[in-house]
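With one protein chain held back, the other chains of the complex are shown just where they sit.
Think of it as A and B in the order they're written, each chain with its own count starting at 1.
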Amino acid sequence: MKKKLVFWVLTVLMVSALILTACQPSAEPAPPAEEPAQVEEPEPVEEPEEFVFGMLLVGPYNDRGWSQAHHEAGEYVMENLPGTRMIYLDVVNTADRPGTTAAQLAEELVQQGAQLVVFNSDDMKDDAVEFTRNNPDVYVIHASGDSVWAEGENYVPLPNMVNVMGEMEYGKMIAGCDAALHTQTGSIGYLGPLINEETRRLVASSYLGAQYCWENYLGNDPADLNFRVTWIGFWFNIPGFTEDPTQVANEFINTGVDVIISGIDTTEALVEARKATGEGNQVYAIPYDYVGACDEAPEVCLGVPWYNWGPAYLRHITSAMNGTWESVFEWLPPDWGDINNHDTTAIGYVSGPGMSPDNEALLQQFIDELAGGLNLWVGPLNFQDGTTFLAEGQEATDHEIWYLPQLLEGIEGRSE
Amino acid sequence: MKIGFNQINKHFGEVHANVDINFNIQSGMIYGILGENGAGKSTLMKILSGFIQPDSGEIVLDGRVVEIESPADAIKFGIGMLHQDPLDFPPMQVIDNFIAGQEGGLLLKHKGIIREFKALQEQFGFTLDPEAYVDTLTVGERQQLEILRLLWLGARVLILDEPTTGISVQQKEKLFAALRVLAQQEKTVVFVSHKLEDVEVLCDKVAVLRNGCLVGEVESPFDTDQLVELMFGKLIILKDPESVSGDEIVFELQNLYIEQYPITIENVNFRLHAGEVIGLAGMEGSGQDVLLRACAGLQRPVSGRVIVNGEDLTGKNYHEFIRKGVGFLPASRLEEGLVPGLTLAEHFTVTSDEKQKLFIDKTYFRSLSEQMIDEYRIIGRPDTPVESLSGGNQQRAALSLLKDSLSIILLEHPTRGLDMESSIYMWDKLRERCKRGTSIFFISADLDEVLRYSDRILVFFSGRVSKPQDSAAIDLDQLGLMIGGKGWEQEIANEETYEAISNA
Partner (left out) sequence: MKPSRTRNISILFQLGGLVLAFGFVSLILLLIDADPIQAFSLLWEGAVGNTTRIASVFVVWVPIVLVTCGVLVTFTAGLWNIGIEGQITIGAIFTTGVIRMFLDTPVNPVLVIILSMLAGMLGGALWAVLAGVLKVFSGVNEIFGGLGLNFIATALNIGLIFGAWSRPGVASMSGTEPFPEVYWLPTFQNFRFSWYSILLSVIGLVVIYFLLQGTHFGLRLKAVGKSIKSAFRLGITTWQHMLLAFLVCGVFAGLAGALQVVAVYHRLIPSISSGYGFMGLMIGMLINYQAIWVAPIALFFAALNIGGIQLPIVMKLDSALTGVLQGSLVLFVLLMQGVKQRVLGKQ
């Protein structure tokens, strides 16, 4: 009896599964009703005029951070450049896609019709170069790379590649200034990811901004400003390997830090700042990467330095379509007219709700000074170990900033 | 309840396990099903209790043809089966086990049930503690619990499959008394066994099965020779074997002191001659198993020495003992004797001396196992997995795996669960080895066996070891008394003189 029952149930299950599969195409026209504004058709309809660009995102397309900023830039291009269509693949990293390489995945995008491919991570550098070399007919934009910078240290001449990066140094300077304006204790903590040239120059920029505002706007003694960086070891928390960013943030708070600048991809700094503030100890945080990053804990968010990749992508994709493509390395400054203009700027700084009006004015003054040509990368500046980086009056070159070998004197924390 | 078997047939592959079985069992009696291992008894009972379905034929209960699809079905019809290994749920308390299987009633009225349980067990003179945990019970007590449980579930027919295996003499008496009470209460008791002596004292009527066929029904009082002839198709006469013991000392225990909670064995001195057979008698857990394992290198003594062929092996591991000519056949064959899932041929391969080679010569081992299967009369093929062999055949296979040139073989319950023919065969094979100079240490709960086959006997009582008793000079009653702990004052006195003599 039981045996028969089991057979019967199985048969029904199998048959229904088969019917479901078999009937599907005729039965439903698949209306994407509750899908939020999908611009493009799911089917790869090849129109002769259409220009397809592909994008490889290192993280999830909706990570409220680095990758989402790129994804939204792609959507911006489609809105502003008729006849273009984006295809993308997210979580392109070996942990999530075992056995694959970014180069191989880029080829899959090409197979789906992509004529231009965006690699959105520095981690994809080797693959981007390999792919670009092997596919001379495909245009490549490698964001945050330096491969085609003739003066750079990793120069590879690749006519079909463009490198794009925003001058986040300005964003971080503004963040540093913001932090200095708000700290009551004179202690600023920088929650650092892993140590490399890029992260070093961003920490240094934050410090330069903080120091400038502390001294010139608040009239304080530079010696009273305490600026510390703690590296957790990666872009986000990996239990057991990285330091726990939550603990690092708490450690900051417990030792008198009341503004935390985050350099990592996740939001522990905001969360811990809110918690401390809730307990009566006012602490602010400044997140990173994405224009909407403050939403996690707006009341303690001073602002966020953010990337705006849209205009640069629009420009390069247009030139690829027009046949005016040129291999360049671009390190793009903000639009000093309006650093938060989505159509023009490469990086911006959005003030958060935690900002007080008085300080807002001072911060705007700082931005205006930067716009007016204020350069903080001017000597005398020493490295952390006391050796001279820039002599009195000497200005740093792009090359010296990009490949910054050490943190600056005055910053507490490891240089490597 | 009246049970009728009507033309029952059952095949397992090539084997025709039940052939046109036809007979009736009246209620209010103890009905025996007799037959050697593999005769088809268990198959028939599994059909009756719903574990398997017949290929053809029908079961008639009180004149009504019924289809029994599952054990749960069977219990609805009032048929309960007690297995060779009672199915229980070890981590539970007795009382929880008792109510397991009851339908409905998640809200258990514990106190009421304990009262009912006590009332029920009183009828049969059982004295189980309802709060005790099942895993602390002996096999006999688990059996009692299972009987109570089945009765409480409403069983009017109770099937017992080899229930006297692995229980003590006292528990057996208790069981038989309880079964007689059940018969008086107009319940039907079906008693499946291969043990003539049990069937003879207990049953009102027996059906004898051989090779899947019903070969006869006999009513009490029974004629033993007739039953034997029905079972085996020929008459078997038991005769006491002659001793082949020699003078050479192959195995020696010196001042052995072993602790294995709760047993402590002190100061054992013993010398074993080549070809000698020593029986270790005692109630289960009196220390004989501990001593045997110490002799095999499986139990490290606290002090004293174990000497094999003049070589001190104390503290060496079991494999060293094997290499030095010690063989060990444990009681739980499928747990620590044979490897379930491996075939007979694979067993011969694993234990052969050829194992240093890389590749298995399958043809060689196939023919080797065919030869051994033949020699030890194992019913099975080289590619038969050992777990599908019957108990007797498993025991023969285990024996056949022991090397030929052993100095001593240690056996736990060599014939437990075996029918008479298999037992006799087993001992024939062991005696053959004795003639070639192998000595034997064996544990058995069957005192007849101990008396019949031993040259000398060591009696155990809660860790005490008697001095060696000459089996010719002791009878069953004396042995039974010693096992029960009587007559030890005399023994102690003897021991002291014995020690005095050996110290002198």
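The rule is short, and it goes like this: contacts are C-beta pairs under 8 Å (C-beta built on N, C-alpha and C of every residue); 3 or more make two chains touch, one makes a residue touch a chain.
Predicted model, so just to flag it, every value in this text is computed and none were measured.
Only one of B:140, B:287 or B:337 touches the absent chain when the whole complex is considered: B:337.
For the chain left out of this panel, the touching residue among A:104, A:281 or A:341 is A:104. The chain that is not drawn here is touched, among residues A:112, A:255 or A:388, by A:112.
The residue touching the chain not shown here, chosen from B:401, B:430, B:450 or B:465, is B:401.
Touch with the chain that is not drawn comes from one residue among A:75, A:197 or A:295, which is A:197. The chain not displayed touches subunit A at residues 2-3, 6-7, 10, 13-14, 16-18, 20-21, 24-25, 28, 30-33, 35, 38, 42-44, 58, 87-91, 93-101, 104-105, 107-109, 111-112, 121-127, 134, 194-198, 233-235, 238, 240-241, 403, 405.
Touching residues on subunit B toward the chain that is not drawn are 13, 52, 318-319, 322, 328, 330, 334-342, 346-347, 349-351, 354-360, 362, 401.
Just so it is clear, only the chains that are shown with their structure count from here on.
Centre-to-centre, using mean CA coordinates, subunit A is 75 Å away from subunit B.
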